[in-house]
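Starting off with a structure, shown below.
With one protein chain withheld, the remaining protein chains of the complex are depicted in position.
Chain nomenclature is as follows: A, B, C and D, assigned in order of appearance, with residue numbering initiated at 1 for each chain independently.
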Amino acid sequence: MFGLDKKDTTMLLVVAIMALCAPFILNPFPAGSAMAQFNAGYPDLMQRFVIFGIFAIGFNILFGLTGYLSFGHAAFLGVGSYSAVWMFKLLSMNVIPAILLSVAMAGLFALLIGFVSLRRSGIYFSILTLAFAQMSFNLAYSVLTPITNGETGLQLTLNDPRVLGVSQTADGSIPVTSLFGLEMRSTYEMHLGPWLFQFNAGYYLSALIMLASFYLAIRIFRSPFGMMLRAVKSNQQRMNYTGLNTRPYTLAAFVISGMYAGLAGGLMASMDPLAGAERMQWTASGEVVLMTILGGAGTLIGPVVGAGFIKYFENIFSKINDNVLHQWFAFMPDGLEDAMVFIVHPFIGKGWHLTLGILFMLVVIFLPGGLVEGGQKIAAWVRKKRKKGSDDTTTKTEPAE
Amino acid sequence: YTNEPTGSSVTLGFNVPQTGPYADEGADELRAYELAVEHLNGGGDGGMMNTFSSKALQGNGILGKKVEFVTGDTQTKSDAARASAKSMIEKDGAVMITGGSSSGVAIAVQGLCQEAGVIFMAGLTHSNDTTGKDKKANGFRHFFNGYMSGAALAPVLKNLYGTDRNAYHLTADYTWGWTQEESIAAATEALGWNTVNKVRTPLAATDFSSYIAPVLNSGADVLVLNHYGGNMVNSLTNAVQFGLREKIVNGKQFEIVVPLYSRLMAKGAGENVKGIHGSTNWHWSLQDEASKAFVKSFGTKYGFPPSQAAHTVYCQTLLYADAAERAGTFNPCGIAEALEGYEFDGLGNGKTLYRAEDHQCFKDVLVVRGKENPTSEFDLLEVVEVTPAAQVTYAADHPMFAGGQLGTCNSGT
Amino acid sequence: MDAILLQILNGLDKGSAYALIALGLTLIFGTLGVVNFAHGALFMIGAFCSVTVQRILTISFETVDETQKDFLGNPLKVKTPYVESWFGPETGAAIIDWSVPIAILFAIPVMLAVGYIMERGLIKHFYKRPHADQILVTFGLAIVLQEVVKYFYGANPIPTGAPDVFKGSFDFGVMLGFEANAIIYPYWRLVYFGFAALIIGGVFSFLQFTTFGMVVRAGMADRETVGLLGINIDRRFTIMFGIAAAVAGLAGVMYAPINSPNYHMGMDFLVLSFVVVVVGGMGSLPGAVLAGFLLGILESFASMNEVKSLIPGIDQIIIYLVAILILLTRPRGLMGRKGVMEE
Amino acid sequence: MNVKPDFSKNANMATTAPAFLSVWDMHAYYGESYIVQGISFNVHEGEILALLGRNGAGKTSTLRAIARLDDPQVSHGEIWLDHKPLHNMSSYEAATVGLGLVPEDRRIIAGLTVEENLQLAQIAPPIGWSIERLYELFPRLGERRKQEGVTLSGGEQQMLAIARALARDIKVLLLDEPYEGLAPVIVDEIEKTLIHIKEQGMTTVIVEQNAVRALELADRAVILDTGGIVFDGSASEVLENEELRAEYLAI
Partner (left out) sequence: MGILEVKGVNKRFGGLQALGDVNLSVAENTVHAIIGPNGAGKSTLLNCLVGKLIPDTGSVMFDGQSVLGRKPFEINQMGISRVFQTPEIFGDLSVLENMMIPCFAKRDGAFELNAIPSVASQKDVLEKAEAMLVDMNMADKRHMNAASMSRGDKRRLEIGMCLSQEPRLLLLDEPTAGMARADTNNTIDLLKQIKDERDITIAIIEHDMHVVFSLSERITVLAQGTPLVEDTPENIKGHPKVREAYLGESA
């Protein structure tokens, strides 16, 4: 189906179903229960999951396939966001032109930076991209303030010109982003017993775009182009002496992944029309690197998983405070309750970084190849164990010949 | 309206930096929030509820609903702060968001609250823009701002250092720094001071030596550090290291001024703050009844005196609750109306006004000095002057605050 | 003229910090080939060694002073450090005053131990893993180290002064015939500069004049073959890592009086130190040092007002701009070796 | 196919002379792939053993396993060298008790000069031939002592790899295709050297595709196929046995 083989089709369908049912899947706990803290099914976080998913998928096209580790991809995300917000300010609140401009601008920017940076490989390439991104960030924060609004970030105001639209709504507020009239923030709430599920227009738009991006990424991975990129990673020298020019291949990969980042940036701004310089900082670039590695670089679904993992911790764990802990452990006797709170305390709320750091380490140490590959290995191991139980012949790989 | 509380409780969102350089400030804010909630729900000794001029609060929550709260981490990044605030609004049903420790974050979250239709009570934000060009109908600020710092400091500086001075500004290169630089330069120039140079320093700078070294040679005899947080700690430390304060320039003792002071920063800069002047929103050593009551209940609960950030957010929580009681509703528009133009006393800075035109609060501003002989680790600043509110008040259409529109209140319907 | 001299001096000093951090990093990154995102954290731990020694020396007992009141109006508890009561107020105060230099002695074993544990416990398993994995694990470690420090010391910077004799500044200008105050320089920064020179010299002579450096380089290029030649390369890697940790830590110890240590200071330096190492050229110690000084000096120049008014914002980007220019004109940085981390 | 040698028929295993290097029932894996499938053979002191077989038969893997490199991993079996249990050692320990391997892809260390490559071999004791003596053996290396090792020509690299092994005082020399890429005259030279060091008591295992040459040099031969031993006997026996040569060596 869709020009994919069976395995890929299944994967795409699974991802599609997960994405479309996310409001249910991510909200397993009844609202108001002690565990509700772990629910992630609210519009903003769901949007973030898929948007960062797009960002990471795109990053993986470059890093996973070619092995070129860019440490400046956040710059494209930032450019995308700024472009989108400017589009909202100047043209219209419709998200389509904004997203298109984001992708185009990010692509252009990526072409420029990629053209220069790809003259070098390995760590030298990484540092070049880092340097470009940091320059963009520093300039966006200071001298480019007229364009970026500096530290405060670019926001909509009540006096934006907006050619195809109004500066203010009738009641004197800033109009909201929409897709031909469908407001991105409009949310349908479904109460089902104690559960509350939220279906948000913006999320579904983002999810559909994510699915399209994911589909495109699968196609790229399975295409001759994808194979060439893996060949670049494996042996550039052989590429050259096989009559293949590696530069346009890597540049194309760089630009494509830059456009993915721009798309993510544009979507982010479409969901929440604000663009801040810190989106371009090296830590933001580092974050997408971590997402990709954590999920599994070079695997298709890994980056999305990694993105979800990090965003979940950032948004859920940081919000757990001692009060919540006391609620959880309320069933315990007082002394024990306090002890538990005391033990858990350093890892939640302001300690969420600590938990994240520890998890990073645990994942790399015990699941080399990232969450996805680790999961596969565990699954294979379990399968093998089960098989071993039934018949006791070890599978011997016959050596060649 | 958005997140109308239907049950027996009402949820407030406390959005403070819990990671990153301002984490300690954020932690202090959280302490104050918890204290405020305790007091609102009738626990503890009531703190400033007893000294507050409005008596609408009963100690039975707000409008009879028990106050609950959720916390989040702004990371001192606008994106993260907005994400955190959004989750409070979308997931936890918060009716009011408050907190923060930088102007960028405050402005970003204020914008969000305006769109979402909840009240935003800005925490620590000192930029003129928060209630200037970026003011919003749903947002209120209790903290003072760059202009007020200038207005409060100028007379003191005049008394101390005279009218014939050459000032050299080092300014953090982002919007807050610029507004403060503009305000202070204007205020000191009005005294007759000459501004020798205004130098912008990168936000990411950690070592300011290359900016400080040329100061002495520039003919300046006063150095103004428009820095906050780690920047300020480092630039002040560097300036003292270079021995600027021992120098005589133009026949005068060289001086350093740090317009925006906080006790936590003073602590970070250690001995270097001794004798250096600046302004602050509030200080625990104030001897009015309200301040004493607050210090007492905070100090008893946590074992050390509150910071100005703690004071600010505590006041804002009480003020929000009070406004809800007076308005009889949690509807943001009702609350905004109750707060607009509201005048009160008994929260530590004397008579205070929440001006309707820009939602800026006007109250006394403190000029402080690094203490020469501190008696304890908290006793780092001493109040030199309490500048009365009248002296720091400016017209709502003052050019430094021009540009934005307050807009109309949004209740999210 | 004096302004230029001043900025060169400044740059040398800034550069000595950069060089020192980059030197430690290049031992791990350029030589062992491990992308160590925890290097900044090692620097930070070094700085906190200073803080810790200061804290240990000022451990105090409390006496109640009825004449003074604390913030709650209770009688004030006055703290007196034990060292002051043991050695007398003056000697005691002097010892506390010298806590940063004393911390060097404390930091050496601590940092060697940290480096040893880190290498044996973690990094050892990552030599053969992809750089991506190294990034993830060391980044995780960096966060953990940071957060642990934050848990115990808070997020606020902690002032850690240099000994009194090194406070204040020295007037170079007068020595060179300029006006007074034209070129001033804090004493402690001179000390730092000297200290950096000492450490750099020490590490160089250890690695250049012994076969140790050659063996480690060979081991990184091809562990297997070096093992076949009877060399226990693991042990040498551990030693190298320990040295690198110690260099990073000592850079931090001495840096504490320059800027008050805080838990995230390592991250502030991290990106910069990677840039310095790469601009210097992978695998080259002299390259890292040279690049450190070069970037330090250029950064100082860029911060001059004359330059800034010519090119606005130049001081914000100078380092990155120079890095880009150098990497584009010299494929392997200033003095990089062929084949190190080019894939 | 997994052919286990039949020890009872094996004249060699039964010999009374004590084995100097002894491999017993060795099994080794690359990750999941089972490559060395139960190999046993002995080498006597001062003997040259030719280890032969087709591409992919497992010769290199066997040598690597004996040298205790990380890959392939020996899962079972024992390796003894001069009464020392190599199977309990790591590769550098094996090297210190007297094992020397000349790896098939030469493994000249990048970034080091010719001389440094040799010096590297003499850092850990015991030390064998002096560097000067090695230069006498391979004058080309002496001429290029300051050149970076990896820029040497293919044959020069091979010389360096052999020289590096001799720079250590070893008891057993494992050679993986030592003649590969060498000009015929040089092959002659090296052969002479091997005979020379054999006379001084060196024990050698040689893997070589040029089977005839290897067999002419060797005392005994072991033929591998798909990870198992299919022949173990004297070298001349192989040279004479048409069938064996045709089936496993295609000569």
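In the analysis below, contacts are C-beta pairs under 8 Å (C-beta built on N, C-alpha and C of every residue); 3 or more make two chains touch, one makes a residue touch a chain.
Computed from a predicted structure; not experimentally measured.
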item: Contact set of the excluded chain (shown chains only); value: A, D
item: Of D:Ser75, D:Ser130 or D:Thr151, the residue in touch with the unshown chain; value: D:Thr151
item: Interface with the undisplayed chain - residues on chain D; value: 30, 33, 54-57, 60, 104-105, 140, 147, 151-156, 158-159, 177, 180-188, 209-211, 249-251
item: Sites on chain A contacted by the missing partner chain, in the whole complex; value: 3-5, 219-220, 222-228, 230-231, 233-235, 237-246, 248-249, 252, 256, 400
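In this section, only the chains that are shown with their structure count from here on.
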item: Higher-contact pair (C-beta pairs counted), C-D versus A-B; value: A-B
item: Chain A and chain D, separation of their C-alpha mean positions in angstrom; value: 52
item: Inter-chain centre distance, chain B versus chain C - centres from mean C-alpha coordinates, in Å; value: 34
item: Per-residue multi-chain contacts in chain D, two or more chains; value: none
item: Two or more partner chains touched - positions in chain C; value: 316
item: Chain A - residues contacting chain B, complex; value: 39, 42-45, 48, 138, 141-142, 145, 149-153, 155-159, 168, 171-174, 176, 185, 187, 198, 272, 274, 276, 278-279, 314-315, 318-319, 321, 323, 349-350, 352-353
item: Interface residues, chain B side, partner chain C - complex; value: 20-25, 27, 173, 197, 199-202, 204, 206-207, 209-211, 213-214, 216-217, 230, 233-234, 237-238, 241-243, 246-247, 249, 264-265, 267-272, 284-285, 295-296, 299-300, 304-305, 375-376, 378-379
item: Residue ranges of chain A touching chain C (in the complex, touch as defined); value: 63, 67, 69, 116, 119-124, 126-128, 130-132, 134-135, 138-139, 141-143, 282, 286, 289-290, 292-294, 297, 346, 351, 353-354, 356-361, 363-365, 368
